[in-house]
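If you scroll down you'll find the structure; I have some questions about it.
The excerpt is restricted to a subset of chains, each kept in its original location.
Chain IDs A and B follow the sequence of writing; residue 1 opens each chain.
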Amino acid sequence: MLARPIITLTTDYGLKDSFVGLMKGVILGINPDANIIDISHNIGRHNIYEASQVIAMSYKYFPSATIHVSVVDPGVGGARRPILVITENHYFIGPDNGIFTPIFERQSNFFKVLHLNSSHYFLPSEGATFHGRDIFSPIAAWLSRGVDSSKFGEPITDYQTISLPTPLLSDGNTISGEVVSSDNFGNTITNITVDILSKLAPVEPKDKFKIIYKDKAISFLNYYAEAEDNALSATINGFGHLELFVNKKNAFQMFDMNIGDTVTVTYVN
Amino acid sequence: MLARPIITLTTDYGLKDSFVGLMKGVILGINPDANIIDISHNIGRHNIYEASQVIAMSYKYFPSATIHVSVVDPGVGGARRPILVITENHYFIGPDNGIFTPIFERQSNFFKVLHLNSSHYFLPSEGATFHGRDIFSPIAAWLSRGVDSSKFGEPITDYQTISLPTPLLSDGNTISGEVVSSDNFGNTITNITVDILSKLAPVEPKDKFKIIYKDKAISFLNYYAEAEDNALSATINGFGHLELFVNKKNAFQMFDMNIGDTVTVTYVN
């Protein structure tokens, strides 16, 4: 453990209510040395898929032993279980609703999952609407203090997963992927990665790849400012994903894009 | 004091301007060990009542000796006094405009109030528009360093309060309360608490309580996912308040609700 163990928070709680602040209060009441870092509290309400993508792209940029608390939890208070996922280097705490699917599906497949049912570690509470504060925060805080994870619950193997879209390879030279998110700038992220592209061919030179969105060909560039004004273009973003963009403009809005839209890449030898 | 004393911030400053960041800069310049936690900076502009509710529901989730700085301050720079409220376990710093009314009205009635007039603890400043940075932050920081609170000003007893809506009991079996806020999910919080309900009868079984909003009866459930789709329902939320909701939908918008709307609960034996 670090002298100041890191706990990250990813939720759909928003930044108007006191929900996030209270999670921090509860954590610091248990472990005053915790270093609590916000990843996002503006995940779309109840959007488990969106949260799963944010977690998948984020966790690896944090040091070993970081504890990631992720709460998009429409089933709060009902039958869905609270879980702790332990991998080689990271801990993940949240509801068992598929939010951690990308962690389960990583290439490295070492992990274990605990059903958090040792309720004496929970915060006593009257209602059943706020497990972010009452279950996930205290478990994260006790874990960050060094309590052995086996004390929090029982191992399970029937954890829930959600279906994640996977790019398809066809004709040996075409990859068919889809739009999975857009960012603050209206840049549009696809599920086509450098790793997948490199199954077709080395990613340089880029002009060997023909990218199609809504029947139009898109230039494949090295960085944003290379693009022609107002032209939909593509680049490899900082997460190794193919991203569609318009330089200094909102591509997602300008081209009326939607999550799930098809993007294809063909290698032209 | 903790090794890293906690200072919370609740304001209507928003998250675009640098106001909140500057409060933190000033605090850390005085006490580099302060652990500054945001509760909310998106309180409605000038909405003293809303801030008072957020503070009332939040402070108890923080450790003893936490210092809560709360700044919704339309009277900044004028005659209204800056104050420090000291209770058994917490400190509250902000303007004397009623923002701390729920603290004054708690069942436990031990507290004292100081008028902060020792201006040598303030940050010198040219204008009179930003006491969050110039008065409240430095006082919080010096207090967190262990300066005795009596040095900051004089005790007063004529502090300001605002009127808070109180549920009414009638006929010995009906409570008439009102909507006091809505949250990020459009869940609608009332001022009817478990404590008040239990004056009628034990809160279980819930079907002994008939809840009425806009002349319609509402199911009283244990958690969100129990509700029928699109049906306005009620539950006890994590703060012990009766809350109206629609599962995975925005009840406040769907049912055209307003702060101040009446909600009644009748015990049917």
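Following the convention adopted for this analysis, a contact is a pair of C-beta atoms (placed from the backbone, for glycine too) under 8 Å apart; a residue touches a chain by one contact, two chains touch by 3 or more.
The shown structure was predicted, so the numbers you read here are calculated from the model rather than taken from an experiment.
Shown are 2 identical chains; the number of copies across the whole complex in this structure file is 3.
Keep in mind that, in the parts below, only the chains that are shown with their structure count from here on.
Once the centre of each chain is set as its mean CA position, subunit A and subunit B turn out to be 32 Å apart.
By the touch criterion stated above, subunit B contacts subunit A in their complex at residues 2-4, 6, 8, 10, 15, 35, 37-43, 54, 57-58, 61-63, 66, 183-185, 187, 194, 222-226, 235-241, 243, 247-248. Residues 12-22, 24-26, 28-29, 32-33, 45-46, 74-78, 125-130, 133-134 of subunit A are the ones that touch subunit B when the two sit in their complex.
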